[in-house]
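Sending over a structure as structure tokens; questions will come in a sec.
With one protein chain held back, the other chains of the complex are shown just where they sit.
The first chain written gets the first letter, and so on, giving A, B and C; residue counts start at 1 in each chain.
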Amino acid sequence: MGKVIAEVTVVPLGTCSTSLSDYVADVERILEKYPQIRKQLTPMSTILEGDLNLILKVVLEMHENPFLSGAKRVSTRISIDDRRDKNATMQKKIESVKSKI
Amino acid sequence: MGKVIAEVTVVPLGTCSTSLSDYVADVERILEKYPQIRKQLTPMSTILEGDLNLILKVVLEMHENPFLSGAKRVSTRISIDDRRDKNATMQKKIESVKSKI
Amino acid sequence: MGKVIAEVTVVPLGTCSTSLSDYVADVERILEKYPQIRKQLTPMSTILEGDLNLILKVVLEMHENPFLSGAKRVSTRISIDDRRDKNATMQKKIESVKSKI
Partner (left out) sequence: MGKVIAEVTVVPLGTCSTSLSDYVADVERILEKYPQIRKQLTPMSTILEGDLNLILKVVLEMHENPFLSGAKRVSTRISIDDRRDKNATMQKKIESVKSKI
């Protein structure tokens, strides 16, 4: 196993407030402890690039975080793109598409 | 119904090649016909902002596209974030999180 | 375009209660109006089989439903499996895997 690109969304349910940005900011701060993982915040998710085992460890920590702030139910989604015939990166994936549009 | 933020992924299955960027570029070109929809290409998806009915119409067109290039099976995922207590945009969602990190 | 298999999840956000079964039951009741669509409720989603255009119409109605019960933000996910080289059904997909395990 090696480097993958993964997309993560951590959503607390039943929080009374429709705004989730405080929870998302808390979760994002966790990523600052892991400089080995490249990250990109999008309007719908966080995209990570790095070692799959490390990413899953970090996602577990992200998933646990809203419970520390009082959430009682958390829905977490992870989507892993693992390509082993070439060295894929977030940047190369975007450039490859843009060069063809 | 009004404006939403939606994330879309269109993936052809059984295409022999592990590279999907040609298909993704074709699908992205469709979006250029719809200036009313804001769009952002990410390494894992395309994020759209606009009227929900129009977005679903466009997603159907994106989903149909790989079949025109010979694909025989297509997997499409759509994630809709519809917030009616305030005017949410892709840009505001990102800014709201970044201001709190 | 023809028959597809689609998986749908409709989740209201910011509802104060961690229990979502009332919302899910309301959404399921909508499906009873559409006997042309086969459906299967799973612990994580609803799976539908039928015409893609009709399914998207029904999903829009499912997505709208929690707003009628007071929700102010709804997150809806749709995953479409569209195979055109053979007539795929929910039942055949399961049987095909089980015959090989």
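By our rule, a contact is a pair of C-beta atoms (placed from the backbone, for glycine too) under 8 Å apart; a residue touches a chain by one contact, two chains touch by 3 or more.
Just so it is clear, the model here is predicted, and its values are computed rather than measured.
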Residue, one of A:29, A:77 or A:98, that touches the chain absent here: A:77
Chain C residues that touch the omitted chain in the full complex: 5, 7, 18-19, 21-22, 24-25, 28-29, 40-45, 47, 49, 79, 81, 83, 85, 90-91, 93-94, 96-98, 100-101
Residues from chain A at the interface with the omitted partner, ascending: 1, 52-53, 56, 60, 63-64, 67, 72-85
Footprint left on chain B by the chain that the document does not show: 11, 13-20, 72-73, 75
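As a convention for this text, only the chains that are shown with their structure count from here on.
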Chain B-chain C separation of Cα centroids, rounded to whole Å: 19
Inter-centroid spacing, chain C versus chain A (mean Cα positions, whole Å): 26
Junction residues of chain C, two or more chains touched: 72-73, 75
